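For chain A:
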Amino acid sequence: MEVTAGWYLALGAVLFVIGAGGMLLRRNALVMFMSIELMLNAVNLTFVAIGRHVGDLNGQVAVFFVMVVAAAEVVVGLAIMISVFRRRASASVDDLAVLKG
Partner candidate 1 sequence: MGFNVLSLLIWLPVAGAAVVIGLPRRRPELVVPVAFALSVLTLGLAGFLVFDFETANGGFQFIEKTAIAPDLGIDYHLGVDGISLFLVALTAFLFPISILASVNVADRRKEFMAAVLLLEGALIGVFLALDLVLFFVFFEVLLVPMYFLIGLWGGERRLEAALKFFLYTALGSAFLLVGIIFLSAQANDQFGSPTFNYLELLNLDISRSAQYWLFGAFGVAFAIKVPLFPFHTWLPDAHTEAPTAGSVVLAGVLLKMGTYGFLRFNLNLFPEATVQLAGFLAALGVFGIIYGAAVAIVQPDLKRLVAYSSVSHLGFVVLGIFALTSQGVSGGVIQMVNHGLTTGALFLLVGMIYERRHTREIAAYGGLQKAMPWFAGFFLFTAFASAGLPGLNGFVGEFLILLGSYGRYPVLAIIAAFGVLLAAVYLLWAYERVFTGEPDKEENRVLSDLGLREVGILVPLVALVVLLGVYPKPALDRIEPAVERVLDRIEDRTDFEPPLRIDDIAVVPAEDDQ
Partner candidate 2 sequence: MTEISYLAVGPVAALTLGVVVILLVEVTWKPPTAWLGAIAGVSLLGGFILAVAQWVEASDDPIIRFRGMLALDPFAAFGAVVLTVLGAVALLVAWPLVVEQGRRAAEFIALVLLALAGMILMAAAAHFIMLFLALEVASISLYVLAGFNRHRAESNEASIKYFLLGSFASAVFLYGVALSYAATGSLSLYDTAEFLGETVLLDSAALLAGIGLLIVGLAFKVSAAPFHMWAPDVYQGAASGVSGFMTAGAKVAGFAALARITVTSYGPYISDWAPAVGAIAALSVLVGTMLAIAQSDIKRMLAYSSIAHAGFILTGLVAGIDGVPYVWFYVVTYAFQVLGAFAVVSVVSGPSGAKSPLTDYAGLAQRAPVLAGSLALLMFSMAGIPLTAGFLSKLYVFREAVDAGYLWLAVLGAVASVAGLFFYLRVIVLMYMSPNGEKSPAPTDIRVGDPVRLALTSVAVVTLAFGIVPGPLLDVVTSALPF
């Protein structure tokens, strides 16, 4: 059978939802962040697929920007997490619930 853009979009959607699920279910900050990366990559896949489908370069180009931004997020995110770990050994975000109500 022949793989159309539709399949890619579907895959992208699935990946995105998986990522979201991870965000909702996991309590380890790193893992949560990874799921976000997964979501971003799902979006990238979608971009490429569409760009290819409609024959428009914007789609491909977007991916590069997204990657860069993701990288930047990683940097900042890890920095923040490290500063958290400095104070307590666990990486579980559930320990971070001083602020509430």
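In the analysis below, a contact is a pair of C-beta atoms (placed from the backbone, for glycine too) under 8 Å apart; a residue touches a chain by one contact, two chains touch by 3 or more; residues count from 1.
How these were chosen: all candidates are chains of the complex that A comes from, given by their letters.
The shown structure was predicted, so the numbers you read here are calculated from the model rather than taken from an experiment.
Engineer: Name the candidate, out of 1 or 2, that touches chain A somewhere in the complex.
Structural biologist: None of the others touch chain A; the one that does is 2.
Engineer: Name, in rising order, each residue of chain A that touches candidate 2 in their complex.
Structural biologist: Those residues of chain A that touch candidate 2 are 9, 12, 16, 19-20, 23, 29, 32-33, 36, 39-40, 42-43, 46-47, 50, 53-54, 56, 58-59, 61-62, 65-66, 69, 72-73, 76-77, 79-81, 83-84, 86-87, 93, 96-101.
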